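Have a look at this one.
Only a single protein chain was left out; the remaining protein chains are all shown in position.
Our next item is chain A:
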Amino acid sequence: MEKKLLKKITGSREASLFLVLVILCMVIQIFSPSFLTAKSILDMLKNNAVIMIMALGMLCVLLVGGIDISITSTLALSGMTVGMLLKYNIIHNTLLLFLIAILVGAICGAIIGFVVARGKVLPIIATMGFMYIYRGLAYLIARSQWASAENLGGFKNFALEKELGLGILNNVIVIVLVCYIIFFAVMKWTKTGRKIYAVGSNPEAAAVSGINTKRIKLLVYTLMGMLAGLCGALAVAVYSSAQPNMLYGKEMDVIAACVIGGVSMSGGRGTVAGALLGSLILAVIAKALPLVGIDSIVQNTVKGCIILAVIIFNVVAQRMMQKENLKGREM
């Protein structure tokens, strides 16, 4: 029994990823002792909350064999909506603003889901179109204005306070945790979660067995939109600034986080834990590069190299683990 459990742990892709993360952290810690402090880690989580949350939505989208590159545009649109509502003194209630942001995101996502599922447009093409449309809309509602710290009033305090975290954890980090817990439970133990996996691993079989694949696709894109919308409001609170070019180009970071986390680009494979580890690895790299004292100019190159090294290491480690496990079977 014990052996079985051990095998299960070492056999999973997440185990080797976790190993990568630990090694990465240890190496960084040697170079920069201030890295593994509570403050530094909490800062890192807060500063990467947006990417981490969106990685969950991207996980679902990738699971059904799709992709969504419009997410940061959705984020900008919902973020600008929040920013403008505050700037022009229309709504000040933080909870209401978050709900509006999520609603904006849900609508954006549902439209994409409809086009992809019903219209049968290739996801990358459809979302590329919406990437421009939503980003354009963000510029339109911004009317060349930014909402700055002064306009945001009490809303920006949300990212500073700890009331949701019972005075211990920052609100933003609590939201990240809650999202991960919900998604972990839903993906593992609910019918809907299993249906998403089913549609991704074999759409025909899923359809034959009575799963409405179109509805599942619509659902995952709407979910993605909702998370992107939520992140729009979060980003505005965290950075105290709403600008229409928010997180421009960061959708690649979200996709990269998933891919590093072992989520298959062709659908059907990937876990919430993988998405978490993938986005944590990206976050650690972003946090560590300036700390370790690598020359600023080469930081992006180093970032790319580390990502590749992590993926290669992970693949190699996993193969070795599999080999070990197979050996065990022969016995």
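Going forward, a contact is a pair of C-beta atoms (placed from the backbone, for glycine too) under 8 Å apart; a residue touches a chain by one contact, two chains touch by 3 or more; residues count from 1.
Heads up, the rule we're going with is that contacts and distances are computed from a predicted model.
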Look at the options "proton-translocating NAD(P)(+) transhydrogenase", "1,2-phenylacetyl-CoA epoxidase, subunit C", "ABC transporter substrate-binding protein" or "Uma2 family endonuclease" and return the one that UniProt uses as the protein name of the missing chain. "ABC transporter substrate-binding protein"
Out of A:Ser12, A:Gln29 or A:Gln145, which touches the unshown chain? A:Gln145
Where the missing chain touches chain A, by residue: 32, 34, 40, 43, 47-48, 50, 138-139, 142, 144-146, 148-150, 160, 235, 239-241, 243-248, 250, 286-287, 290-291, 293, 296-297, 299
